[in-house]
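Once you've had a glance at the structure underneath, I'll fire off some questions.
Here is chain A:
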Amino acid sequence: MPVGPFGIDPAIWAPLRLVIAVLLVVGLVFNGALAQIYLERKIQAVIQDRLGPLHTGPWGLLQTFADAIKLLGKEDIRARLTDKWFFLAAPSIVFSPMLASYVVIPFAPGIVGADLNVGLLYLTTLGSMTVLGVVIAGWASNNKYSLIGGLRSAGQLISYEVPQIISLVTVVLVVGTLSMVGIAESQPGWQLNFLVLPLAFVTYFIAGLAETNRAPFDLPEAESELVAGFLTEYSGMRWAIFFLAEYGEVTVVSSIVTTLWFGAWHGPFVEVFPLLGVLWFTLKTYFFVLVFMWIRATLPRLRIDQLMSLCWKVLIPLTLTNLVVTATLLLVFPNTVVPVAIANWILLAAFVLVLPYVQRRRLVALRERLRTAA
Partner candidate 1 sequence: MFDLIEPALFALLTIAIVAAGAGVVLANRITTSALLMAFTFLNIAGMFVLLGAETVAMFQVLIYVGAITVLILYGVMFTPQSPRPYGLFFQTQKYWAALFVVPIAIFVALVAFSFRDSATVGAKGGDLLPLATSVFRDFAFPFEVASVLLLAAMVGAIVLVKRDED
Partner candidate 2 sequence: MVVPLGAFIAVSAVLFFIGTAGVLVRRNAVVILMSVELMLNATNLALVAFSRRFSSIDERGSVFVVFIFVVAAAEVAVGLAIVLSAYRNKPTVDVDEIRQLRG
């Protein structure tokens, strides 16, 4: 008689595992969002040389609960809408793909929802379903500013999918498998993919910033532009669902970065205690979440045309070059990744050093033109 894990009968273990996984993910996502809301305010405060929430609970820890209670109690305003069902469905369409992304993320050796052998493709697919929700939200609000915000956001999301997917493909070329568990296992010890493909990491991080509508790409939801973009007509709990979706998506992007470039659950003593992998994974993921917040507090917002030109004129040629160079080097030197690593670091240095130089020359030329034209 086959014995399942912990000695439970396998017929009971299958649905029980499902229930545990759902509870874990729901708990993690909501608690993670609560933690991130608090962290965001505190970190922005520290960077901006102020104090942040202080009064509600010790060190302002209960601020998020106060926010949640306020949001729950808000009146559910529904103006005259273009389409009631679209308006109501849009937050769910934005939220569900984020929740479904947690299925393939490997938290520890053996602890993964489902080891799909197309795990990475599954994650990009879910990322592309968010666009639908945003377009529907912007259009159903019967509000010009929402519509423009929604279309701009959709354009931004669709554009930045391209460098995102090409960066992921570059990593897959080196690793050789689309399965997230396989990618996590291909980086034992100190052989992190970050040392081999840093440029892909940088471009994926930038594209991930744009994909999650996070600063400096948060034009669609910024409060000084277009009222609040496609979120204008959403108040109370519906707005909270959009924001949960955004923080959840930030966590998903950080998890993907951790898995692909920093060896998901690898860390000291993880061979001895497999469950320790969860701790290393969480630490690494939240490190990147903090980097997201750090960037939000530091960089100014990009205009929509600057955003688009960054994607199409800078990121896409860069990622395509990276892909072609990596693929060529992998074909020429089949068994080693050292040439790929060297080429990637050279390209990254070129990107970091050359781009500001080029931009400065263009700015000087523009100023010359304006001065001679005036």
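On how the list was made: all candidates are chains of the complex that A comes from, given by their letters.
Following the convention adopted for this analysis, contacts are C-beta pairs under 8 Å (C-beta built on N, C-alpha and C of every residue); 3 or more make two chains touch, one makes a residue touch a chain; residues count from 1.
On a predicted model such as this, the values are computed, not experimentally measured, just so you know.
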Since the rest of 1 or 2 are in the complex but keep clear of chain A, which one touches it?
1
What residues of chain A sit close enough to touch candidate 1 in their complex?
83, 86, 89, 116-118, 121-122, 124-125, 128-129, 131-132, 135-136, 139, 147, 151, 154, 158, 178
